[in-house]
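Below is one structure; the comments refer to it alone.
Only a single protein chain was left out; the remaining protein chains are all shown in position.
First chain written, first letter: the chains are A and B, and each begins at residue 1.
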Amino acid sequence: MTLTASTPADERPPRTRRSGRRRPAPTVEPSRPLTSAQRMVRRIPLLPALVITIVVTQLPFLVTLWYSLQDWNLQRPDERGFVWLRNYTDAFTDSRFRDAALNTVTITAGAVIISMVLGLGCALLLDRKFFGRGVVRTMLISPFLIMPVAAALLWKYAMFNPTFGLLDALPGLDGIDWVSRFPKASIISTLVWQWTPFMMLITLAGLQSQPGDALEAAKVDGASAWQTFRWITFPHLRQYIELGLLLGSIYLVQTFDAIFSITRGGPGTATTNLPYYLYQSAFNQTEIGYAAALGVVTVVGTILVSTFALRVVSSLFTGSDVMAK
Amino acid sequence: MLRRNRWVTAALAVTTAAALAACSGAGGGGGGGTEGGGTISVAMVGNPPMQELEKLTADTFTKDTGITVKYSVLPENELRDKVTQDIATQGGQYDAVTIGAYEVAIWAKNGWLTDLKPALDGAAGYDNADVLPAMREALTIDGKQYAAPFYGESSFLMYRKDLLAAKGITMPAKPTWQQVEQIAARLTDRKNDMAGICLRGLPGWGELGAPLTTVVNTFGGTWFDKDWNPRVTSPEFTAAATFYVDLVRKYGQLGAPSAGFSECLTALGQGKAAMWYDATSAAGPLEDPATSKVVGKIGYAPAPVYRTESGGWLWTWAFASPKTSKKADAAARFIQWATGKEYQALVGQKVGWAQVPAGNRTSLYANPEYLKAAEPFAQATLDQINSVDPADPGLQPRPAPGVQFVAVPEFADLGTKCTQELSAAIAGRSTVADALTKCQSLAEDVAADNK
Partner (left out) sequence: MTAVTDTRTEGAVTEPPAPRRRPRRGNPLWGVLAWLVGGLFFFPVLWMAITGLRAESDAASSPPTVFAPPTLTQYREIFDRDLLPYLINSAFASVFSVLLTVLLAVPAAYALSLKPVEKWRDVLFFFISTKMLPVVAAIVPIYLTVKELGMLDNIWTLVVLYTAMNLPLAIWVMRSFFLEVPAELLEASALDGASLRVQLQHIVAPIVSPGIAATALICFIFSWNEFLFALNLTSTTAGTAPVFLVGFVSGEGLFLAKLCAAATLVSLPVLLAGWVAQNKLVRGLSMGAIK
């Protein structure tokens, strides 16, 4: 499955607003065309990484395509057979599959947006000078460093559990069965807890890179704190926020550990997202053929969405340089 | 460049440490099963009796036989997924695995399990005839025994004798579900955080699915009739599911939709519930002062019934050996040891008689030391197990074996998805009728595969 964004950045004029001055091409590009031998030599350092990535990420997809045309339940090995596109027609009429896609969007968007808002708030606090700033920063990044499975189990059993969870001990909140009454919110809050530090680190980097003179000037002009934030800080932060949202989405759309550990997709199918539904089809139902078809549809959908996302990436990573340069 | 050097040094140090560790043999891998003929791999659920087994292995079994046992301990769902995956793909990673009666029927049909009958019947001192008949039958298909029970259980009703006495209630010798509902109504005291009854609500065919199906059975319902017609929306099934959901909603524990065995054990053990219908194996931890605050206050009654004579389920965690194992002999020796009388005596001496894996052997229930330790519940457990007829658990003939399950591969998924719907009904997010309509259509797909 290749996804070369051949690519929006090419067709686009350089975004001068963002990159003060754009480099013509990365680095020491000689002006004369390279000979084919030179081109080969240049490829050599790239090849090992490229080969291993293709072998591990692309070949399985081809195999998945092949499986998706078969009726194959692992537990009925004698009945394996070729069914062409039947798995696909099943997939498109499978309302659980559609629900899973919707849940994926809700959970990803919810977690990414909320952790960005909280992360930005934390970053604004940490951008000030106060006693013990380093300690607070260390405390704040800790949730991100906890193993995701551990975090999920911790929240499930030590926080949300209506009998012996910690939330149960808060006055007025006892006896609420968080996970079954608010399943999506429970998953999202676990994710938010883990990803707020991530957003904070990115927006904090943005805040600390603000040119001091602009802020000084604003102060001299008598701008209020809100005005300074709205007209100077926020425009500067915007690209950091976009970057955070994008990277957060890339990581969180794959959320599996939290759902597997906390709700197993339930109650009903309230928290079954695409990764979990695929897993369920493959390893609970052991319907390898059908799971493969679901996988193919998901991958195609992901490509459509991420082609769009890549356009955003390439603009974020500044014009033709793609990267932070 | 001081900083750089520091990083390089650190990286080198870590690498060296890891390499040394790898060489010392703990995790370096290297070709799966090829190393050391004296090592077998065992996958099992992480229940307390298995944890004891893991701890006792090195000093006894390995010492006596020279066979090293490597364990992979997982929660029930993960274990089932993984072992299914391994056996179905002929992965050959495990020499012995814990499985239940559900898998035995399906996997034996696929020819995936070794027939242990010769090894068990022939072993000196193993006394296969001593294994409880209900358990042995559940693991035997066409005269071949594919697994040996490590421990077994049925289900019964546990109740707080003191709370019932305080209200002047006596538990009938053979309660019906209607009587249980009335008692639950009188014992529920929301102000003091006391639920009348604790019942599983956690999705999963082996979680909520198990007690629910026994209620369905005794209400005269069934998942499928003998011709594989799904009967999930039948009046009997609907009545049973409605009864169960209403009972737990009205008088059940807090957090019912996500409560399984552990949550109910906590609820009853910490004095937050007055009754609990669940596995007979719950009695051990309830009578253990380390985990329970209600030791000695619990009474044990048979599984409640309605239209059938007996209402309990039948489950066993049993050791089986996949045919893909290359060390069948060592695996058989391990299984003989783990499910034998001597192991029970060993646990009795080393850990305590109340912790002995029970429900698998007749002789255990004649052992005075065990009876002394398990006095409150031993007889109730044995009676309950013996009262279950795995071949005929309800009011009608069934298309496949199983009391609280239907032994076809698709049932795990059907049961899990369907209990997800019913768990949502318990949470008040949907109705029983809606849930069962969805279940029925799922059941029709399963039926189509089996007709």
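The criterion applied here is as follows: a residue touches a chain if its C-beta (ideal position, glycine included) is under 8 Å from a C-beta of that chain, and two chains touch if they have at least 3 such contacts.
All values derive from a computational prediction rather than experimental measurement.
K.L.:
Using the touch definition from the header, name the shown chains in contact with the chain that isn't displayed.
P.N.:
Answer for the hidden chain's contacts among shown chains: A, B.
K.L.:
Can you tell me which of B:G38, B:P75 or B:P118 touches the chain that was removed from the display?
P.N.:
Answer from the full complex: B:P75 touches the omitted chain.
K.L.:
Out of A:I107, A:M159, A:A218 or A:A270, which is the one that touches the chain we can't see?
P.N.:
A:M159
K.L.:
Which of A:L69, A:A91, A:M116 or A:L140 sits in contact with the chain that's absent?
P.N.:
A:L140
K.L.:
Considering the whole complex, not just the chains shown, which residues of chain B touch the missing one?
P.N.:
Residues of chain B in touch with the missing chain: 1, 3-4, 7-8, 11, 14-15, 17-18, 21-22, 26-32, 41-43, 45-48, 51, 54-55, 70-76, 78, 82, 85-86, 89-91, 93-94, 260-262, 265-266, 269-270, 272, 279, 281-282, 285, 290-293.
Heads up, the rule we're going with is that only the chains that are shown with their structure count from here on.
K.L.:
Calculate how many whole Å lie between the centre of chain A and the centre of chain B, each centre taken as the average of the chain's C-alpha atoms.
P.N.:
38
K.L.:
Which stretch or stretches of chain B touch chain A in the complex?
P.N.:
77, 81, 84-85, 88-89, 106-107, 110, 193, 201, 203-204, 253-259, 263, 266-267, 270, 272, 409-410, 412-413, 416, 420-421, 423-424, 426-427, 429-430
K.L.:
In their complex, what parts of chain A are in touch with chain B?
P.N.:
Answer in residue numbers: 73-77, 161-164, 175, 177, 179-181, 264-270, 280, 283-286.
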